[in-house]
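All protein chains but one are shown at their positions in the complex.
Up next, subunit A:
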Amino acid sequence: MKALALLAPLALIAAAWEGSVALFAISPFYLPPLRDVLGAIGANWQAYQAAFLITLLEAVVGFVAGGLVGVGSGIVFAHAPRLKQMVLPIFIVSQTVPVIAFGAIIVLWFGNTLAAKAAIAFYLTFFPVTVNTLAGMEAVDPRQIALLRSFGAGRRALLWKLLLPSALPRIFTALRLSAGLALAGAIVGEWFGAVQGVGALLLAAMFNEQIIALWAAIILAAAVGGALFALVAVIEARLLFWREEL
């Protein structure tokens, strides 16, 4: 049932794509028929599969690191308001610098490694998670905290039994947002001289004006994004079991 709900809109988009190309006689230079794009992916299946896995791995490494650091910083900031006042503004400023500005530097530091792409994915990921963890923990009803305290709960018990579970829905909202950002980070990282990955395919297609290959890379990027999103959804369903509908 769930699969059907997912496939139906995809089929609709595919039909609209093919239909409009045929109906309006769109030049393949602007929008090639979907079957040509899928055919190109099929013809180079191994290359596309490898690119999918590499970019997914880069994004996942950066995403997991960003998620952990984000939740960790959120917890620390919630407990240390003074530290929050000092460090959070730096976090905010760091996010105002467009990531593309860092790309060349990151390549100088890390070279053509997985770490370079993961670092950029991390950079885009940790901030939304930090802010939402913090907001989620600060939104807890003080009366609930007072109640648990009256039962003799210490800091640790409060964190694990009340603050974190209450913040989880917000944390997962941030993680879902960050899944897309991590993918963008990995792709941007690949734009600085990577040999493999979705970003490298995108770049090659763009600059060689291979429109079919360009659309193929876009579909591939969507597939990586979908996989990341699904990963978050699965973890969310496990951890947030008390929420009915997700």
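As a convention for this text, contacts are C-beta pairs under 8 Å (C-beta built on N, C-alpha and C of every residue); 3 or more make two chains touch, one makes a residue touch a chain; residues count from 1.
To be clear about the criterion, contacts and distances are computed from a predicted model.
Entry comment: the absent subunit's protein name, as recorded by UniProt, is "Thiamine pyrimidine synthase", drawn from "Thiamine pyrimidine synthase", "Sulfite reductase", "Biopolymer transporter ExbD" or "ABC transmembrane type-1 domain-containing protein". In the complete assembly, the contact with the undisplayed chain comes from A:108, out of A:108, A:139, A:222 or A:239.
Considering the whole complex, the residue from A:15, A:86 or A:204 that touches the absent chain is A:204.
Annotation for subunit A: contacts to the undisplayed chain at residues 29, 40, 44, 46-48, 100, 103-104, 107-108, 111-112, 191-195, 200-201, 203-210, 213, 216.
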